[in-house]
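Here the complex is missing one protein chain, while the rest keep their positions.
In this document, chain identifiers A, B and C correspond to the written order of the chains, with residue numbering beginning at 1 in each.
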Amino acid sequence: MMNYVEHFPALATMVLFLGAFLVTIFGGKNKTLRIFLAMAAATASFVMVLCVAKYVIIDGNIITYWLGNWTPVKDYAIGIGLEVDSLNAFFALLVTLTTYLSGWYSIKYMSRDEGGDYYYTLYLMLSGSVLGLVLTGDIFNMFVMIEIMTFACVALTAFRNWSKGALEAGFKYLVIGSLGSTCTLTGIALLYAQCHTLNMAQLSAMIAKVGITGNSTMILAFALLITGFGIKSYAVPFHFVAADAYMAAPASVSMLFSGMVNKAGVYGLIRVCYIILQTMGLGKVQTLLVAVGTVSMFVGVTMALNQHDFKRLLAFHSISQIGYVLTAIGLGTALGVAGGLYHAMNHTLFKGLLFLCAGAVYYATGRTNLNNMGGLAKKMPQTCIIFLIAAFSISGLPPFNGFVSKWMIYQAIYAKSAQSFGYLFVTVVALITSTLTLASFIKVTQSAFFGQSRPEFDDVKEVPGSMLLPMWVMAILCVFTGVAPKFVTEKLITPAVNAVMSVNKYIDTMMGAGYTEKITGSAATEISAEQITIGNWTPVMWLVLFGIVLVAFTVVAVFGKSSRGYTNNSKEQPDNKHATFFGGEMATRSTVVGSDLFWGFRHNFKGYFEKLEGIHSGVVNDYAVWAIGALAVFVMYLNAVL
Amino acid sequence: MFDNLINKSAAKSPWLFHINAGSCNGCDIELVAVLTPRYDAERLGFRLAGTPRHADIVVVTGPLTAQIKDRVLRTIEQVPEPRCIVTMGSCPASGNVFKDGYTYAGPLSKYVDVDVDIAGCAAKPETVLEGLYQAAMILEQKRKDMKNKGGQI
Amino acid sequence: MFNPMWLFYILVFPGALFCFVAGTLLNGLDRKVYAKMQQRIGPPILQPFYDFMKLMGKETIIPYEANKTVFLGAPVVGFVALVTIMLLLPQFGFTAFGELNADMIVIIYLLTIPAASIIIGGAASGSPYAGVGISREMVSVISFELPLVMVLLAIGKKAGGDGVTFSMKAIADYQAANGAMICQWSMIPAALAMLLVVPCEVGCHPFDVAEAETEICEGPLVEYSGAPLGVFKLNYYVKQLVVSALFAALFLGGKGTGIVAADAAIFYGECLLVTFFSMTLIRATCARLKVEQVFKFYWTVVAGLALVSLVLAWFGL
Partner (left out) sequence: MMIQNYVCSIILLALGMYMLMVKKNLIQIVCGLGLLDYGVNLFIVSVGYNEGGTAPLYVGSELEYLAKNGAVYFVDPVPQALTLTSIVIGACVTAMALSIVIRIGQTYGTLEADQIRRLRG
């Protein structure tokens, strides 16, 4: 029975590519038409994915869709298939949401740049390719989508080619991205050589039959695929280009990068490790992923402490947060996957929001260097509030969303540490990373938004409403997912985790019932994850408390008003009484900002920071050495232990 | 009820901010002596504050030189109401031996309303303690006046 | 689902009112003992209360450079977070919200909120002194976070038996069954580490680099006056109470007497003891450190102590 919703996964992808095509043809001259076309495509895709998400996640169906209706013949997949289970739908939702909000934001933000038609073409191509990547059920199709994605990413990174380093970042991204694609393609070719199929479900069944342990071809393919998707998710030895690209791209694109491009890498890793090769049951593979994740966490955050460019700092935080996600999904437990997926979603929300804030600051002042900012809170009050929400979210302060997912991740890691002492260490690193995240956002807050205002910012105004709207939407989503964790886990996360955990159901739905049993000899059983506990965290109670105390304070403040002086200077020129205290001197402009704010911390880690700066040398060859070296290490490690 | 409590507390917890307006350091060490265990001003609630925003009583020592005059006045202005201004030693009140010097810009009472003058060169700790105690009483009165004026300053 | 007793818990005991009264009393006693150690008479025990009331009656100046909303809102948020911790801590058998009691991760994060509120409030005041102050405050938060985390993990491992636990309730139950945590010899290094974490968490004397009034004019608080300053001072008192209570809940638990009032009295007595040993004693005997010394001290000596316990607990000792 074909429901009309079952066509939507393919259509949602195509409408974006169609939009890209139409913008190129018709959008060259007419600004309004181009924006209309792009937004229509993004909206249509978003609505379709919402329908799909309801059909798949809430109603519990799995959509299989064979392009051209080429269904499998004699149990062999001959066409390209789309399979949308809750995991795909979850990621598709993130992708289209990001696209849609970024589209709204771009209207004003990109209005000052030339070449808007190219921008919207690339923007739609990027969104379409990532959406295709997360919806497809064919591994070679996945590779093609990765290539389109890399291509669009490079072009968008180098889009503002007049700005400092955009071209350079684009080139570095291209080199490392192509290396990643090559790895992925070689891995796919090896898998094909072994199993003679490209369909992910069928591959999974075949590999389960052959078994990966001791089969060095499979292990090589696995290592290549991990490297390929690792490069796309910018885990640590591959993260150098991410920092450059995020910094150089326009903010609306940086949001796409952190919101969906590296999520695509995470999705790929989940697919490869949990479904296709089914290696997550093996302790050694878990160790590998957790190690990569932990190093990403710590290196990302310490590099972020070192930065003085707003967007570069955020880029390093992306790496750090992806480290959390990788650690969580590397644990191989249901709670770990749940935490990882929750954190992936939260990262999309708060990091996208932070990039939009950086973009708003850039739009208003034309600067991203934190050393040259200050006092924007008075000029841009809404942006400041939004930024604080996002910063507290990413630092994991309750009751915002970062706290919930980080907590699930800690619980998962700590529960695992009953087996091995190493995981205890990972728990400590994760908790310290969270504090350091708070520290570096304090730095941004102090440098950009608070502190004394600069005279050259006197005529800075708040950004227009069409930029604030997507920011507020994301801010509200940040608070909502933090306040109602039970609701979100039940409705969104648990189905996705179940999908990750039930490999055989995935195979059977695609290839026809009974297929798994025929190939592997084990019956298809749906494994449903145990009740994912989110501990005893009831944010609603906390909010009740908060409300009561706030009311009490307000009452005291209102009734005590008559007995208390209260002066607030709103005049342009401050009198002595309301001027900042400077030890008696006239108030002059003097701010404490910039990369050296946490001197007491950096001083003790001088050697570490110097070494880290040396590693991020900016030479593309060094980055290639790191990536290829990591590939070699993965191959050797996996060959040695599997 | 709370207002009575607040008025009483105003006298029981006066925080000092000390400004050296060109003093010879004699009065400064006497002020520190008041806070040391022998005289222990903290038993009356006195405490040195680090910034004028926290202070209730501003203690000025020294003759108020021309260079520092503006700074002293600016700092005094930054102290929130109700506040007391106490001059310590002879210099800020009369100029003492610096009176006819070319750098002398005092006395302090020329510019602001001084509440308590503590005499002596240098002032004895006992005197200082007595003066500060009187300042605390004045603080309570000022707080009452402020209340009667409906919080208007 | 909503229980009217909750209002009592939140507003009276062990919530806002209790925190206010017990916190100010604790600080008063602390100052009194501190004075006695210096052979002074010292302020009356109610002095913190007078300080608070006086500040409530003073004029509130909002500086020109300050961001009004954040400047005024920050202290309140800090206070609420502290009261929340107090509500979530088990006191022998008694916890305010019973089954809803939270675990250690929540407490770690809630403990960063008061520090964050000082930092954000200071940043919002726009003063360069506050800029230096928040930098130092943040570094001291980073400093004590590592040993604190390790101490909590060690206790979680100890109380978890075969597995591990994050739940404060499990820790309280373990202590009810096996006696106070500090009686386990393998936990003594952790207890020492925690005793050293407490003063830095509160920000009292040898570790008060952030609010060094003699060098950077009270740091983040430099522009605060009147009521918001009063609330910040209150936060300081309540923080003393809450962090001592955290120590008592982690290390000095036990069966209790079964009577809520008696338990609360004993618990409060334990808080006093902790305050005396970890804050008053150290405050009266040490000079203020530099910020990088604080960092070094916590990440080597204190973290080392905590690590010893963690490893011992790991081997089931």
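Here, a contact is a pair of C-beta atoms (placed from the backbone, for glycine too) under 8 Å apart; a residue touches a chain by one contact, two chains touch by 3 or more.
Just so it is clear, the model here is predicted, and its values are computed rather than measured.
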Shown chains touched by the chain that is not drawn here: A
Contact partner of the left-out chain, one of A:I25, A:I58, A:M586 or A:V625: A:V625
Chain not shown: contacting residue from A:M247, A:V460 or A:M474: A:M247
Which residue of A:A41, A:L179, A:V236 or A:A412 touches the chain not shown here: A:L179
Positions on subunit A where the hidden chain makes contact: 140, 144, 147, 150-151, 154-155, 158, 161, 164-165, 167-171, 174-175, 178-179, 181-182, 185-186, 189, 192-193, 196, 198, 243-244, 247-248, 306, 312, 613, 616-621, 624-625, 628
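Heads up, the rule we're going with is that only the chains that are shown with their structure count from here on.
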Touch-based graph of the chains, sorted into line, ring, star, complete or other: complete
Distance from subunit C to subunit B - Cα centre to Cα centre, in angstrom: 34
Interchain centroid distance [CA atoms averaged], subunit A/subunit B, Å: 58
Residues of subunit B whose C-beta touches two or more other chains: 2-3, 6, 51, 53, 78, 80-81, 153
For subunit A, residues contacting two or more additional chains: 560, 563-567, 577, 579, 581, 583
Touching residues on subunit B, where the partner in the complex is subunit C: 2-3, 5-10, 12-13, 37, 40, 42-45, 48-51, 53-54, 56, 78, 80-82, 143, 153
Subunit B residues within the subunit A interface of the complex: 2-3, 6, 19, 51-53, 68, 70-75, 77-78, 80-81, 146-147, 150-153
Subunit C-touching residues of subunit A, taken from the complex the two chains share: 375, 377-378, 381, 384, 388, 392, 395-398, 403, 407, 410-411, 414-415, 417-418, 421, 424, 427-428, 431-432, 434-436, 438-439, 442, 445-446, 449-453, 535-538, 541-542, 544-546, 548-550, 552-553, 557, 560, 563-569, 574, 577-583, 587, 590-593, 597-601, 603-604
